[in-house]
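Below is the structure I would like to discuss, written out as structure tokens.
Let's look at chain A:
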Amino acid sequence: MYPETVLPVAFAIPLLCAFGTLIFRRDIETVKNLAWIGFLLPFVISVYAFLNFHPDETGYAFLSNPVDTGLGQFGIHFQMGLNGISMPLYLLAGVVGLAAGIVAIHSNFKRLQLYLFLMLIMHSGLMGIFASIDIFYFYFFHELALIPTFIMIGIWGTHERQVAAIEMTIYLTLGALISLLGIIGLYVAAGDGASLNMIELKEHLAAHPIGKADQKTIYGLLLFGLGVLVSLFPTYTWAPRGYGAAPTSNAMLHAGVLKKFGMYGLIQVAAPLLPAGADAWSGGLITLALCNVVLIGFVVMAQTDLKQMVGYGSVMHMGYCFLGVATFSVTGIGGAVMLMVAHGMSVALLFLLSNYVQKRTIILDMPQLGGLASRTPVLAACFVAATMASIGLPGFGNFLGEFSIFNALWQHSGWVVALAATGILISAIYGLRAVSKVFFGEPSKRLAEHWEKDAPKDLDTWERVPVFLLLAFMLLIGMKPLLVSDGINAHTKALGYYSHKPGDVTLIAPNVAPVHSSQGIQAAPEHH
Partner candidate 1 sequence: MVASRSPVNSAMYMIATFVGMACLFVLLDAFFIAVLQILVYAGAVMVLFLFIIMLLDMDQREDLRHRTIPSMAAMIAFGLLLVIVLGFFKGKFEGEHLVEVQESASIAQVTDAQKWESGSSLPYSTKAKTFGYGLFSKYMLPFQVTGILLLVAMVGVIVISKPHKAKGEEAEPEEVL
Partner candidate 2 sequence: MQPIYQAFAADNPWSQILPEIAMVVLALALLMYDLFLKGERNRSGSIAIIGQLLIFCTLVMEGGRGEPGIHFGGLLENSPIGNFGRAFFVGCSILTSVLACTYLKRRLLARSEFHHITIIIAAAFMLLVQSHHFVLLFVALETATVGFYILVSYSRQSPLSLEAGLKYLILGALSSTILLFGSVLIYGAVGAGTNGLDAMNFSKIGGFVSMNQGDTLLRAGFLMIMAGLLFKVGALPFQIWIPDVYQGAPTPVTAYLSVASKSAGLLVMLQLLTGPFAAFQAFVTPLLSLIAILTIFFGNMSALSQRNVKRMLGLSGVAHAGYMLLGVIAAFHAPEMATKALFFYLVSYLLASYAVFGVMTWHAGKDDADQDLRSYIDFGEKQPVLSFILVVGLASLAGIPPLGGFIGKMLLFMAAYKAGLSTLLILAVVGVTISIYYYFGWMQEATFYFWKLKPEDEEKQKELEAKYPKPLCAGFVCTLVILTVATIAVGFFQGLIPVL
Partner candidate 3 sequence: MSIGIHEFLTISGLLFSIGMFGVLFRRNTIIMLMSLELMLNAVNLGLVGFSRHNNDLDGSLFVLFIITVAAAEVAVGLAILVTLYRQRNSVMADHLNLLKD
């Protein structure tokens, strides 16, 4: 295999398959087969890349050759490659993509051809986002993946879909545009001869640093733009509503993978290139992220609709990622990446399982549910596993991410950790409440009547495959975190994030709390 073609191929396959579905739209079986190809091959490639990931001295692997598509004079080239941070996310895209693809192929939607077409387009965008080295294309692929989401929600969504779709569209477009302004600002502030290629831009900025005030503005734009995309407080309302209305496979892809774009952008682009800006905004970001964790945490507790709960829950957990980003340290950033990967899989699984629950109960209002565990034990077990993952049980990556983030935050302030850690309690409360309300106890009267007519069946084979696929990868990452953490560790360090072991501090000044991150930014290069 030619390493430089791997990633473009993985990006192109779903796209080609998508257009294939348009051509063969009359023959549904061919369309399904095409969709299989379009989801399976990228998965295989992502796993292959994951197993053969050996970054070169720039920290990248599978670098493709830069292609000028017409914007070369503005420093924009199409180039793909993977680094330690993007590799796990790329794998996430491959895995969740396949799972969602299987769900989509086996859904009995009207106009399945069109649905699969859109899913394939979306998947192709996802395979592009994390592999893009050029910031412009990174943004571009995000939008490529985002647009089908709106359409899918609008056409195949549940009852509230019109409002949800439009609210989501407006929010996400606003966020995307603001972050686009940020990217443009970055490009412009970098001065003449700058390129939007991450590797080159970093070198360029090392030689021509951006002024502090500019950094603050641009990072602010990026932070709030990307923040909207990741449902940073208070711009989160689109998420639960949108996910509640979205068709399952779409919600899986969006909540699981696409939403991570914003966070990834902050980690990979904004913070390392604009360290002073990141430092200036860190306090504000921590406040907002804490709101995400604690306030939204309470909001989740008050939800009675299962899907709403999962949706709000994902908003809440993104708060942790933001906290990680705000620390500007290898630990925090690494934890955020870890959490993104793990959360991506677990939230996709939760959406999938909620849908399975809904299929069997019709209603999603938790007080009216119950007793499902004895009828569908596998579903129950999987749901418990997914819940446990999302509330941070060790053995799943979520725990590692949250734990690292707490550790990193300690350098910032103990009180922040204390507040943030209440999140693990809050999530336990709502997660377990949901499990016990939905699965344990006796079914409500209404449900029992429904089941008399239509007895619930446990998961069938094609329902199980995506669930087990996701579970397997969740456990793999949770049980053997070195698979991803070494890459993350190496690349976050290479990006210049602040890193020191607590031992270094105690040797120097035993009684002084670890230094504040702002000093670390300047100090970072000397550390390595």
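Quick note on selection: all candidates are chains of the complex that A comes from, given by their letters.
To be clear about the criterion, a contact is a pair of C-beta atoms (placed from the backbone, for glycine too) under 8 Å apart; a residue touches a chain by one contact, two chains touch by 3 or more; residues count from 1.
What you see is a predicted model; the values in this text were computed from it and never measured.
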* Looking at this complex, which candidate touches chain A: 1, 2 or 3? -> 2
* candidate 2-touching residues of chain A, taken from the complex the two chains share -> 68-71, 73-74, 110-111, 136, 139-140, 143-144, 147, 150-151, 154-155, 161-162, 165-166, 169-170, 173-174, 177-178, 180-181, 184-185, 187-188, 217
